[in-house]
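Some notes on the structure that comes next.
A protein chain is absent from this complex, but the other protein chains hold their places.
So, chain A:
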């Protein structure tokens, strides 16, 4: 019926990032499985990061589909990690007695990357060409405090 459903697979080093959003229809969920499995084979991916931050509702069927995807991906040598599940969705699944067995579930996309062995390497604070990352880590803030008027 609706052709606005397309699957986004973003290559990320040797992983695939798959962000889901809105209402994931059954057709969309099926397309997702096919598309991701094809991409794993084509790109020789080792990991699939499914980000659920934008998903409105997860029901029993979508959980079963994600579990099916994870199982098939594993048989192709890729590990699946789910991230970003909204608290109210997690609570609903818990109340329904639905377990996402066999799939690793983490809080954030950073955790998911971490689980794939991808971590951020910070540049040293002495490298003042990288002011942006210093700002992000509050390094400059700290320096200002330390070097402030005594």
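Operating definition for what follows: contacts are C-beta pairs under 8 Å (C-beta built on N, C-alpha and C of every residue); 3 or more make two chains touch, one makes a residue touch a chain; residues count from 1.
Quick note on the criterion: contacts and distances are computed from a predicted model.
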item	value
Per UniProt, the name of the complex member that is left out, chosen from "Serine/threonine-protein kinase RsbT", "ABC transporter ATP-binding protein", "Carbon-monoxide dehydrogenase medium subunit" or "Peptide/nickel transport system permease protein"	"Serine/threonine-protein kinase RsbT"
Which of A:33, A:72 or A:89 contacts the chain that the document leaves out	A:89
Contact residue for the chain not shown (choose from A:50, A:63 or A:116)	A:63
Those residues of chain A which, in the complete complex, touch the missing chain	1-2, 23, 25-27, 56-61, 63-64, 86-89, 91-92, 95-98
